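What you see is the complex with one protein chain gone and the rest in place.
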Amino acid sequence: MWKAKVEVMPKAGVLDPQGKAVQGGLATLGFAGLRDVRVGKLIELRFEAESREAARTLVEEACRKLLANPIIEEYRFTVEEV
Amino acid sequence: MWKAKVEVMPKAGVLDPQGKAVQGGLATLGFAGLRDVRVGKLIELRFEAESREAARTLVEEACRKLLANPIIEEYRFTVEEV
Amino acid sequence: MRVGVIVFPGSNCDADVQWAVEQVGGRAEFVWHQATSLAGFDAVILPGGFSYGDYLRCGAIARFSPIMGEVARFAGEGRPVLGICNGFQILTEAGLLPGVLRRNAGLKFLCRPVHLRVENADTAWTRGLQRGQVLRLPIAHGEGNYYADPEELAELERRGQVVFRYVTNPNGSVNNIAGVCNREGNVVGMMPHPERAVTALLGGEDGRRILGAVLSGEGVRAC
Partner (left out) sequence: MLSPAEIREQQAWRRMGLRDEEYERIVEILGRDPNYTELGMYAVLWSEHCAYKHTRPLFKLFPTEGEHVLQGPGENAGILDIGDGLGVVFKVESHNHPSAVEPYQGAATGVGGILRDIFTMGARPIAVLDSLRFGELSEPRQRYLFGGVVSGISGYGNCVGVPTVGGEVYFDPSYSGNCLVNVMAVGLVETKHIATARASGVGNPVMVVGSTTGRDGIHGASFASAELSEENEEKRPNVQVGDPFTEKLLIEACLEAIRSGDVVGIQDMGAAGVTSSAAEMATRAGNGIELDIALIPRREEGMTSYEIMLSESQERMLVVPQAGKEEAVREIFARWGLHAVTVGRVTDDGMLRVLENGRVVAEVPARSLSTDGAPTYQPEARPPADLAERQALDLSDLPEPEDYGEMLKALLDSPTLASKEWVYTQYDYQVQTNTVVGPGSDAAVLQVKGTKKGLALTIDGNGRYGYLDPWTGGAAAVCEAARNLVVSGAKPLGVTDGLNFGNPERPEVYWQIKEAIRGIAAACRALGIPVTGGNASLYNETNGEAIHPTPIIGMVGLLPDVAKRCPSTFSRAGQAILLLGETKEELGGSEYLWLRRRTVAGRAPEIDLAREKALLETVASAIERGLIQAAHDVSEGGLLVAVAEMCFGAEVGCGIMVDPPGRLDTYLFSESQGRVLVAVEPEDAPAVAAIADERGVPWTLLGATGGGTLRVMRAGEETAPVVNERVTELKRIWREAIPRRLEGRDRA
């Protein structure tokens, strides 16, 4: 069994209204010195695969096809055997 | 300058409809052997702080007060100097 | 009767609530989220909408608005507070009501009329209704899926804090919950929109009884 952690973040340069809202919210809460906030998605998958190689291929494809929108988001992931 | 990575995930035991939907979506795309999917949020903060200690305190408080709702979510985070 | 309608950045049912309160014979005034006083108001309504875009979690940011301290105080004095839709979400985030509202089980925004059963007709806002009565009111939300952990839920049920239940569950809420109140019954939160159902022209009048409960003075007496 494998576990993948996929991080999907808005691409640099793409407006991130969520991040902006959280930044504003934290500022009202008195969080001083805040420079930047970006909000993305974290997706955890558990699945069967033959090998690390096969596991990575599966996740890579999942990212490209469904988990991330390459036009506005970038992704990275790690896989580990569990 | 510090960078924090905050992971907010649905608590174990709390239904995660988004995870279910992604799981279904991946299955239709032909991702075989999928056991479980959970979808959460990834929040990246950049901010000024005196020390690692101070940085952690700030982020801890941000999580408790705003970033996660303890009834349904759990969080963890890392901070690093950048 | 003066009703304060709290306006957060991104509230969009504020004017609707004001209009609806007027339709049932009351007077409603806007209170800006940065205000710090509710002096002179007999009741407070937190309207629906998307405070701060609801970009993080619904109501999560709004609950830190300056006015919220005053709303808590007002509620603590036993005076009537109603949160509708986003207002309900804000009240739960602020801890004035138990539980939390998650994304709809279908993951889609849902706008349509629903039927609700009145479970508690003793709150400030349901005095004009009868227990067991079925109302038809519109819902319009993407995150109305009520949740409380099992113990809390059992407590809520035991104490009669469930105010409204969906006849047919549209969003996955536990125990079909559409609205709850605090222990004292003066603070009520509900996902359906009573302010959208105050004239026959707009498709129904069942919302009048809820908004009207406070105006007739019954709600105030209740506390």
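Each chain carries a letter (A, B and C) given by its place in the written order, and its residues are counted from 1.
As a convention for this text, a residue touches a chain if its C-beta (ideal position, glycine included) is under 8 Å from a C-beta of that chain, and two chains touch if they have at least 3 such contacts.
On a predicted model such as this, the values are computed, not experimentally measured, just so you know.
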Displayed chains in contact with the omitted chain are A, C
Residues on subunit A facing the left-out chain by the touch rule are 10, 13-17, 20-21, 24, 69, 71-72
Those residues of subunit C that touch the unshown chain are 9-10, 12-13, 15-16, 19-20, 48-50, 52-55, 108-112, 138, 140, 142, 193, 195-196, 201-203
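By our rule, only the chains that are shown with their structure count from here on.
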The distance between the C-alpha centres of subunit B and subunit C, rounded to whole Å, is 29
The distance between the C-alpha centres of subunit A and subunit B, rounded to whole Å, is 10
Check: subunit B positions touching at least 2 other chains come out as 65-67
Shared-interface residues of subunit C (touching two or more other chains) are 56, 60-61, 64
Subunit B partner, complex, touching residues on subunit A are 1, 7-9, 19, 22, 25-26, 29, 31-49, 58, 61-62, 65-67
Contacts from subunit C onto subunit A in the complex sit at residues 52-53, 55-56, 60-61, 64-65
Subunit C partner, complex, touching residues on subunit B are 14-15, 17-18, 21, 65-67, 69, 71-72
